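The other protein chains are all here in position, but one chain of the complex has been omitted.
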Amino acid sequence: MNLFEHPAHELLDLLKAQKTSAQAIFESVFSHLKQSDKNIKAFVRLSHQLPDFGPAVPSRNYPIPIALKDNICVEGQEVTCCSHILEGFKPPYDATVTQKLKKSGALILGNTNMDEFAFGSSTENSYYGPTRNPWDTACVPGGSSGGSAAAVAAHEAVWALGSDTGGSIRQPAAFCGVVGVKPTYGRVSRYGLIAFASSLDQIGPITKDVTDAALLLNIIAGYDERDSTSVNVPVPDYTKALINDAKGLKIGIPKEYFIEGMDPEVKQSILEAIDVLKKKGAAFKEISLPHTEYAVATYYIIATAEASSNLARYDGVQYGLRLQPQETRKSAIVDMYEETRDQGFGPEAKRRIMLGTYSLSSGYYDAYYLRGQKVRTLIKDDFDQAFKNCDAILTPTAPTTAFRIGEKANDPLSMYLSDIYTISANLAGVPAMSLPCGFSKNGLPIGLQIITQSFAEEMMFRIAYTYEQNTDWHKRKVGQK
Amino acid sequence: MTSSIGQKFETVIGLEVHLQLNTKTKIFCGCANLFGAEPNSLTCPVCLGLPGTLPVLNKAALLSAIKVALALNCSVNPRVKFDRKNYYYPDLPKGYQISQYDLPIAEHGFVMIPVPEGTKKINVKRAHLEEDAGKLVHDMVAHSSLVDYNRTGTPLIEIVTEPDLRSSQEAYDYLNILKLTLQYLNVSDCDMEKGSLRCDANISLREKGSTQLGTKTELKNLNSFRAVKASLEFEVHRQEQLLLAGERIVQETRLWNDEKQMTLSMRSKEEAHDYRYFPEPDLVPFTIDQATIEKVRESLPELPAAKFDRLRKQYQLSDYDAGIIIQDQTIADFFEKCTQHSQEIKKICNWIIGPLLQEINSRKTGLAELSLKPQDLTTLIQRVEEGVLSNLSAKEVFALMVETGQTPDAIIKDKGLAQVSDDSALEGIVQSVIGENQSVVEQIKQGKDSAIGFLVGQAMKKSQGKGNPKKFGELIKRRLQDG
Partner (left out) sequence: MITQKDVKYIASLSRINLKEQEVGRLTKNLEAILHYIEKLKKVDVSQVQPTSHVFPLNNVFREDVVQPSLHQDKAIKISQNHHQGSFKVPKVIE
């Protein structure tokens, strides 16, 4: 096996046994990346500064090559959220996760493709063009962290970070056959994550297996005084939760999730996953999350409202794109705003900014935004109720496998509905992850989602690990169909 | 201007005051909160609103706001939150201002102002915390404006009155009392020139007896309390003329032009306005418990109104004297310290209101910058009482005390300013003055007593001011009687 194909925990073992070096790992991954990405287009930019392996550099605890979604700031490194409007923006600061990664010795490879400002579920809404699914390059990798998921699946990176606002880590992880974790809201600092929807966004790991996800979350989790919404609870060692046993665990299956529109192959894989965990001692029961059908609508109100405000700063005044139309329409400054924003944002960004502006505007606030926040309360209550009777909830990550590039491009609503199983966890703030649980006849990966209570990531990892240790989907590699 | 208004219309005014708080750092980041630095030298990713950055509330700003709230007799809300006010302007780097919408720090307060009939309660509707915007400079570069974000993120408290003010004079008085109160709290330097205190006014007219509000205009660019007063007077007249002519008032923002002494419509193509307030997701809510409120309340200084009443009662000061003394907290403290060393309350008061304030005003400084000790002033007063100093010399000594910080006794000794009261030393002068002014002596002898003053004056001249004039008078009289 090539070095670049190993998960990080194996690489760390090799390093410990002195069978490889940080430089060898980096070079293996980096040269593979440069070759492979011509086809996949997972990366939009490589780090302007490659890691230094000279003798003066202190030894690295985790010299693992990692890809960052193009919405995580690295000082001096251009970051654009794959939007024309941020072209050329080089933040003069590191995100908190970037600082933590640098401190751990991780090797930052570059920025990965995403839907513009994380608006999408296919990575097609990128200013730089789509990323291809490594399992079938005619298909999307999912989104919005499609570049990060594809990079890990194609072994162009050992680890990646994504961000998840409504499923943007889990859905591409499912589509690309890798592990993706959305931590509890407040578990990982959002400082330096370019905001989409502040009350929903979380940064999380995308990795080759569950052990790596636990390792990476160990590094990035924790309270940050620069993020008022990060929660000051101790970070456990998540690798200690990797126990291959589900004895005594109660797992809920929400009846509302097994509905029309779910691909029969997806359904079959989930049923088989249930059997695997039953054999390891888990007890399953049907539960109810009664407000599930309102989750997508609620999400699109809240997320777009916050986004419309978060994206107001892209106006050409300080950084990024600035355009001035030839003719004077209103006034020089307003014309600059309007031209810059018209040319700088893609169609989906405009759609969401407009929808969000509309739901906050005078006369509509109560009917849309406020109502959305109230239904959010009900959705959160659903989870609180459910977790009184179970330790975790198990669902498919997405209703289908990866769809073809262009297939949903002209139907925004059907695109929105592909997040139907992932959105609720963001609204409720609870942690959730996706891990591979099978493949379709066409060879496309299927994802299993595990949701637990807030700050119960250890339970989530335990169930995921148990499942993973008793199946070998995670061992299947791209190109080995 | 105000004559006809009394007949048909009533003026209705509400004021919005923005006050910059003097915390060490900005409201949501650790940049220093200072005025006058190089442009954009006090900024960081947070106050520049760079993508991915997040605000964290400065605790001191919240405590200062509670202080203001209590001083304005407001009820402090037990639960407050921040909201985003969305609008576009180049001095607003995030495209929204973090402000407070429906759960402000404080509501339902009041300020008492003097009116001819006594006092009047001006209700404070609310006071809330928000971040200041940057500063635009328009005339440095052709076709461009320049933006300095140093001011961005300065903590502001906005204090909004109910439309309770009925004249420009009331507005002026309210502002003065508000400013004085805020100065006592030491939460801001309240300097309108630096923009740390800013005021906008809403004004409308309505027919007398009506309870409905008329259409208002909003007045901006009011750079002094005088400008507030003048703009309101102008606007009362303008609106009145329009209404009398049967025209309608346009609801608009008008800018005060200090040179032309008139308000002018902004006229710019106003863009669609809808602030789309919603709860700031990047900040969590804040609870303010009773214990915190009480702790802040205990830290409040005696406020101007209370001090005014107490000084009048405790020292029998006149309204006028007390009113002047309380205009500056340090002066009031100085006054009270002086009273610990001397019972000459009225004299202390006169020295403070007269020579001391003159020194402060002419030096454009504060009392703290002068090296003047309360005990030195009372000693000076005592020396005059004892006849050691003439009033004239005392003023000279005082000026030197302020200048050098020396004690009055040291100055008297140094400069040889003590009055000579010793008879034998003065006799010679009296004798020669009488000798040189025989015609005056004759007049006195014929009963023109007032002419004695002239001789005293001549004697003082001869003594180079050091003679005790009272003593001279006595000696001259005695000599003339004898002679």
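Chains here go by letter, A and B, matching the order in which they are written, and residues are numbered from 1 within each.
The rule is short, and it goes like this: contacts are C-beta pairs under 8 Å (C-beta built on N, C-alpha and C of every residue); 3 or more make two chains touch, one makes a residue touch a chain.
All values reported here derive from a predicted model rather than from experimental measurement.
For the omitted chain, the shown partners it touches in the full complex are A, B. Considering A:Tyr62, A:Tyr337 or A:Phe461, the position touching the chain not shown turns out to be A:Tyr337 (whole complex).
Although one chain is hidden here, its contacts on subunit B can still be listed: residues 23-25, 28-32, 38-45, 48, 50, 56-62, 81, 88-90, 136-138, 140-141, 143-149, 255, 266, 268, 271-272, 274, 276, 279, 281, 283-287. In the full complex, subunit A touches the omitted chain through residues 88-92, 184-186, 199, 225, 228-229, 231, 291, 293-294, 296-298, 300-301, 308, 312, 315, 317-319, 322, 324-325, 329, 331-339, 341-342, 345, 350-351, 353-355, 357-358, 361, 367-368, 370-378, 380, 412-413, 416, 427-429, 454.
The working rule: only the chains that are shown with their structure count from here on.
Here the spacing of subunit A and subunit B, counted between their Cα centres, is 57 Å.
If you check the complex, the residues on subunit B that touch subunit A are 45, 48-57, 84, 86, 88, 90, 93-96, 143, 145, 147, 268-269, 271, 274, 276-278, 281-284. Interface residues of subunit A facing subunit B in the complex, by the touch rule stated above, are 71-73, 79, 81, 86, 89, 91-93, 95, 190-195, 197-199, 225-229, 305-306, 308-309, 311-313, 315, 317-319, 330-334, 337, 357, 360-362, 365, 369.
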